[in-house]
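Dumping the structure here so I can ask a few things about it.
Removed from the display is one protein chain of the complex; every other protein chain stays in position.
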Amino acid sequence: MQTYGQEGALNTDTELSHVLHDSKHQAAFYVEENKPQDLLRSFISETGLSEEEAVEVLKAVKGGGGGGSGDFSASLTALELLQKEEELRSIVTFSSQLDESLGGGIPVGKITEVCGVPGIGKTQLCLQLAVDVQVPQCFGGVEGQVMFIDTEGSFLLQRVTDIAAAAVRHCSLLAEDDEQRAATETFTVETVLSNIFLVRCHDHVELLAELHLLPDFLSQHPKIRLLVIDSVAFPFRLLFDELSQRTRLLNGVGQQLITMAINYNISVVITNQMTTRIRDGQSHIVPALGECWGHAPTIRLLLQWEGSRRLATIFKSPCHMETMVQYQITPEGFRDADQSEMPQSKQPRMDTDQSAADPKETSS
Amino acid sequence: MVVLREGMCPGLDEDLLRDLRAADIKTVEDLVSSDIEGLAQKCSVSYKALFAIRRVLLAQHTAFPVSGADLYEELLSSTAILSTGNPSLDKLLDSGLYTGEITELSGGPGSGKSQVCFGVAVHISYQLKQSVIYIDTTGGLAASRLLQMLQAETSNTEEQMEALQRIHVFRLFDVYALLGCLYSLRSGGLQQASVGGGSVKAVIVDSVSAVISPLLGGKQNEGMSLMIQVAGVLKTMAKDFNVAALVTNHVTRSGSGEVQPGLGVSWSHIPRTRILLERVEKAAAVSRPSLRSAKLIKSSRQPCHIKEEFDLQWWSRSEKGSSGKRKLDETDS
């Protein structure tokens, strides 16, 4: 039995839904599509709807049925997909080791989740990416805008300005030909800041509402290439009456995000907190929001301490093997760990720098 | 429900239809279940005519019984077993994916479900030279990874491209789109895909739980209904077109901490074979993070709960051979 009528948009009465549900019947309507007047007439006579309503319903059915249609216009061959993937540039992280292990940076058209304990540098990475996504194309960047959804209140303007200034400086040093020199004219701290759309969501209801409205915003701002949610865990870790309700909502969020990522060619970066789980009598630190949520991100990046070193692990990814790289947080932002210097001597100082910048450090 | 319409069968004209409606007979089901003799009187048609209409309608809409012997005969000639390309998995599956059946892979995040799907798709398209439908509902499909796997098989770029072209990808992110796609595949789309290259032999849905689980729970039945519909169309498609259906599912943890496949009890009846994938968390596995264990948790052909270990890098192994695989010994615990 075919039930396109399940779609909420279709407000059909029972009898009408019978008509729609009947597969043979539906096939008949599809066949008759060439003769729209006949179709409409027979449809009206059967359902007793007004002509207007009938037109509406048929449109909805056609749209609903055709939207996910299995006719092959909706499909790609893997070869076409490969070409598409190659056209999309990745967003560099300014840590060459991490970029290399990710195959060029944070990919566009996918969801990347950054997990880690407070103070490890999740927000720093997000802010860095918000700046990096704007790097002009002639420097190998994506040259896009960014939508930043802040749920924890951790978006600090001063920090963004610092990172942006460092990135601008970096590009102007690299500029060689005329094109690149011209690009640096417009790639300034001011333009960087003006290309960041910031939204503050205080709880999960606001976040869900924002995500619901986002597709419209994205179609109005086609230059947006990055969506950051920092963090998705915070609003959902508050008390929920029912744990299953949270899981359901989160699953829905995951599907919404990937739809946007693919349809608008944006990279979605979300951060997640860590939580302790007791298993087999041992405690493990695992990403929060439950196991089900773990399926939503395409790539999972785990940031963790090892002694005083900061390590980033690609924990889950369809196209990369599990790898581990070291990084550091400098005043300029997210960078490779400096191998030449002794990291131990440098790291503690950076830590205090960062804790001043990152309010999470003090709040937790 | 099949609504009665003019011209559905000889003798069912406008007048009769009106009379039938007046007698509260609106659907084929109503007509077939009704007392024909009484109805004929009410609608002032001859018993014989109405009986003939009933007979034709019944013949049009019933499912026909087929002799078991014929069915077996047909099955023997049409059933194919598609190797997954990985010896350990083939061993669990009794030599591969059977056409006409649904096979399920379940596992937590990063347990290698998608990787196995990629491997199967590549193996079927390159080694068996057949087409594959790959329905990606999580955005997890990376064509670059498919290419990587193909490069391990052959260095001939042309062959790689051909194999990639035999994999048809649908990217659908909600259950309505998935249902629509499956319905139209069943009603002819599958043959369409077969035109270029070999016929479609496998339909992969990665993952089925991603689109269904947001609708489950609470007091709504709609999610359950949609889930069963997805299952129904997958099963009929697998049977009617003789394709193997491979779906992935997430896992949940029961109160006692035991891992079990998601989507609940009603879904558990759907797949014929279920495999649970897990990361190997052993000291030996630290150096090889791509090691996974696969456990058979439902099968009609093999004893359940047999376990195999395999390496996700198997599909991208070099020509050197099978160093990437290690069987689990009976004594290994």
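Lettered A and B in written order, each chain numbered from 1.
Basically, contacts are C-beta pairs under 8 Å (C-beta built on N, C-alpha and C of every residue); 3 or more make two chains touch, one makes a residue touch a chain.
The rule is short, and it goes like this: contacts and distances are computed from a predicted model.
Hidden chain, UniProt protein name from the list "X-ray repair cross complementing 2", "P-loop containing nucleoside triphosphate hydrolase protein", "Sec1-like family protein" or "Small ubiquitin-related modifier": "X-ray repair cross complementing 2". Listed residues B:Ala23, B:Ala40 or B:Val56: the one in touch with the omitted chain is B:Val56. Within the complete assembly, B:Val28 is the residue of B:Val28, B:Val122, B:Cys181 or B:Leu276 that touches the hidden chain. Although one chain is not drawn, the whole complex shows that of B:Ala80, B:Met161 or B:Met224 it is B:Met224 that touches it.
One chain is missing from the display, and on chain B it is touched by residues 1-2, 27-29, 32-33, 51, 55-56, 58-59, 61-69, 71-72, 75, 79, 221-222, 224-229, 232, 235-236, 238-239, 256, 258, 264-266, 268-269, 272, 298, 300-301, 303-307, 330-333.
In the analysis below, only the chains that are shown with their structure count from here on.
One finds 29 Å separating the Cα centroids of chain A and chain B.
Taken in their complex, chain A has these residues touching chain B: 1-4, 6-7, 15, 18-19, 21-22, 24-25, 27, 42, 46, 64-72, 74-79, 81-82, 84-86, 103, 109-111, 244-245, 247-249, 251-252, 254-255, 258-259, 261-262, 279, 291-292, 294-296, 298, 300, 315-316, 318-319, 321-322.
Within the complex formed with chain A, the residues of chain B that make contact are 1-3, 5, 26-27, 61, 108-110, 114-115, 118, 121, 125, 133-134, 137-148, 161, 164-174, 176-185, 187, 189, 192-193, 207, 209-211, 213-218, 222, 225-226, 229, 250-253, 257, 262, 289-290, 313.
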